[in-house]
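With one protein chain held back, the other chains of the complex are shown just where they sit.
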Amino acid sequence: MLHTVNKSPFEKNALESCLSHAVEGASILLIEDGVYAALGGTSTAARMAEAAKRFKVFVLGPDLAARGMDAGRLVEGVGIVDYEGFVDLVAEHPTSQAWL
Amino acid sequence: MDEMESGVVKKFMFVNRKAPYGTIYALEVLEMVLISAAFDQDVHLAFVDDGVFQLKKGQDTKALGQKNFSPTYRALDGYDIEKLYVEAESMAERGLTEADLLVPVEVLSRADMGALMNEMDVVLTA
Partner (left out) sequence: MKIGILVNEGPYNHQASDTALNFCKAALAKGHTIWRVFFYYDGVLNAAPRAEPPTDDRNLFKQWGELAEKHGVDLVVCVAAGLRRGIREGDTAPGFRISGLGQLIEAGIQCDRLVTFGD
């Protein structure tokens, strides 16, 4: 399963809900306002670091750049993909689930 | 309608995570669910997070001027849509019990809900 999360973890529970439902083998892609969850030095960074050990976690680079967020500040274990990488993730997983 | 004759049966899940009336999602998901019944697919409805509020008994929308669509959940079995799953933790967090719900459902733990989601072929959320 590929989970997409597009909400800031500081505003909505979409990420938390996603993380508590995702099972072994899942990938999580943070897009739009969801990218704020990928950054270190935040109150949610420890949760994300833990998640990155259980799941493959990615962040959409163009959304990160648009928001002025430094790719060097990502939580360890979080990878960056572009839109082509997003497409590859969709192709690699039989089902996609959006946490809106 | 060749899609109805194709014989393909997929596991569909409609995931409801939003409360009714504040936004239109709950109502329009229901419209989507009713249409899906015509396609002979294996349809599942999941109610998690604020989605559990959709099934609260005693909804009265008269003063809002909006239609109370909650009786439709009780009509779903007439469309052979009988797989309604509500998450125990989501209810407990919101002070609800099964007795508060307007329709019979299967209550699942969060872990079991996650496992069920993982079995689906198509997951639709709003």
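For clarity, chains are labelled A and B in written order, and residue numbers in each chain start from 1.
Here is the rule we use: a contact is a pair of C-beta atoms (placed from the backbone, for glycine too) under 8 Å apart; a residue touches a chain by one contact, two chains touch by 3 or more.
Computed from a predicted structure; not experimentally measured.
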**Neighbouring shown chains of the undisplayed chain, as defined at the top** = A, B
**Asked** Taking the full complex into account, what residues of chain A touch the chain not shown?
**Response** 4, 6, 31-33, 62, 82-84, 86-88, 90-91, 94-96, 98, 100
**Complete:** The missing chain sits against chain B at residues 1, 3, 6, 8, 10, 12, 24-25, 28, 31-32, 35-36, 38-39, 41, 121-126
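Everything below uses one rule, namely that only the chains that are shown with their structure count from here on.
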**Complete:** In the complex, chain B touches chain A at residues 15, 17, 48-49, 110, 113-115, 117-118, 120-123, 125-126
**Item:** Parts of chain A lying in touch with chain B, wherever the complex brings them together
**Value:** 1, 13-14, 17, 20-23, 26, 94-100
